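Submitted below is the structure of interest, expressed as structure tokens.
Every protein chain except one is present and positioned as in the full complex.
Labels run A and B following the written order; every chain starts at residue 1.
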Amino acid sequence: MAESLFRTGPLDGWAGRFAELPDSVTIMAEPFHAMVDVRLAPDGTGRPAPGLPGSVAAAVGTTPPEPGTWTDGEQAAAIWLGPDEWLVTSPFTPPAELEAAVRGPGGAAVDVSAQRTTIRLRGAHARDVLETGCAIDLHPRSFPAGAAAVTTLGQAGVVLLALDGAGTDYRILVRSSFAGYLAEWLIDAATEFRT
Amino acid sequence: MQLIDCPWCGPREEVEFHYGGEAGVAYPADPAALSDEEWARFVFHRANPKGPLAERWSHSAGCRRWFTAVRDTATHRFRR
Partner (left out) sequence: MSRVDGYGTRIDRSRTLRFTFDGREYTGHAGDTLASALLANGVHRVSTSVDLGRPRGIVAAWSEDPSGLVQVEEPFPEPMLPATTIELTDGLVARGLPGRGRLAEVPDTARYDRKHTHCDVLVVGAGPAGLLAARTAARRGERVVLVDDRPAAGGSLLGTERICGRAALEFVADTLVELHANPDVVHLQRTTAFGHYDDGFVLALERRTDHLGADAPRNVSRQRVHRIRAARVVVATGAHERPIVVEDNDRPGIMLAGAARDLLHRHGVLAGREIVVFTSDDAAYDAAADLAKAGARVTLLDARDGVPAAGARRCAEQGVTVRTGAVVTGTRGTEHVTHAVVGGEELPCDLLLLSGGWNPVAHLVSHIRGTLAYDPALGAFRPGEPADDTAGDGVTAVGAANGTLDLAGCLAEGAGERAQPVERTPTKVLWRTDGDPTRQFVDLQRDATVADIARAVGAGMRSVEHVKRYTTIGTAHDQGKTSGVIASGITAELLGVPIESLGTTTFRPPYTPVAFAALAGRERGRLFDPARTTVLHPWHEDAGAVFEDVGQWKRPRYYPRPRETGGIEDMDAAVLRECAAVRGGVGILDGSTLGKIDVQGPDAGAFLDMIYTNVMSGLKPGKVRYGVMCGLDGMVIDDGTVLRIDPERFCVYTTTGGAAPILDHMEEWLQTEWPHLRVHLTSVTEQWATFPVVGPRSRDVIGAFAPDVDVSVEAFPFMSWLDTHVDGIPVRLARISFSGELAWEVSVDGWHARAVWERLVALGGQYGITPYGTETMHVLRAEKGYPIIGQDTDGTVTPQDLGMAWAVSRKKPDFLGKRSFSRSSNLDPLRKQLVGLLPLDPDLKLPEGAQVVELTDALPPPPVPMLGHVTSSYRSAALGRTFALALVKGGHARIGERLTVPVGGALVPVEVTGSVLVDPEGTRRDG
């Protein structure tokens, strides 16, 4: 039999072009993490009950994120996506286990580990690069460390996470089919900062 | 580029939203009991007033939640 079944990411061929970027704008495709979309049971009014299900809080190991934020726990991170929806990610727990662990009664949990891919954008000009195509206010006072937004970057839908309070470290989750477009877009946006 | 206030995400640019038409047009309890004309009225006819109108909007590029907002159709201003 042929070699075993390896993982291939949508940005596997891009490392060379990422390496050409200046230090003030670095891009890296993050490796595989399990990702599970978690939904709360509706309470019949259309408005969700507040707070994460206990199972998620347990999985993340920290307080659940409020609207517009994400929290990083020891085993997993949780990102607020909507009033009854979170994305739980983990580098340790396999997707099927994570899916089973976070599903609450009447709610839902879906393995979406391959639905999005994650780009890490760092450097002194990281915020400048984002501001060429993101309409939300990314000033660290408005979008501090721990902030999360589901919005548009260029012409791609993204989940944008701030990792520091200086506008120099972001995680961008993008639909896998848009990853090539977004990588091209980011590299092009960094052109100005090449020396 | 107008801003629309998503109840969950706050103000975002209008291109992040999807328009859902007039709000409060309830699905008939028993469609089979309606005449053709009554059914057509439900499917195709909307109020379209000049002035305040309760509308459905979806924050489609954000949290994907539908919400109702009152907008003045003459000025495009949302009632806050």
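Couple of notes before you dig in:
In this text, a residue touches a chain if its C-beta (ideal position, glycine included) is under 8 Å from a C-beta of that chain, and two chains touch if they have at least 3 such contacts.
Keep in mind the model is a prediction, meaning the values are calculated, not measured.
Which of B:P7, B:G20 or B:P52 touches the hidden chain is settled by the complete complex: it is B:G20.
By the touch criterion stated above, the residues of subunit B touching the omitted chain are 1-3, 11, 18, 20, 27, 31-32, 34, 36, 39-40, 42-44, 56, 58, 60, 64-66, 72, 75-77.
One chain of the complex is left out; on subunit A, the residues touching it are 2, 4-10, 13, 32, 37, 39, 41-42, 44-46, 95-96, 106-116, 128, 131-135, 137, 139, 142, 154-156, 175-178, 180-182, 184-185, 188-189, 191-192, 194.
The rule is simple: only the chains that are shown with their structure count from here on.
Subunit A makes touch with subunit B in their complex at residues 67-68, 81-83, 85, 135-136, 149-152, 157. By the touch rule above, subunit B contacts subunit A in their complex via residues 1, 8-10, 12-13, 15-16, 61-65.
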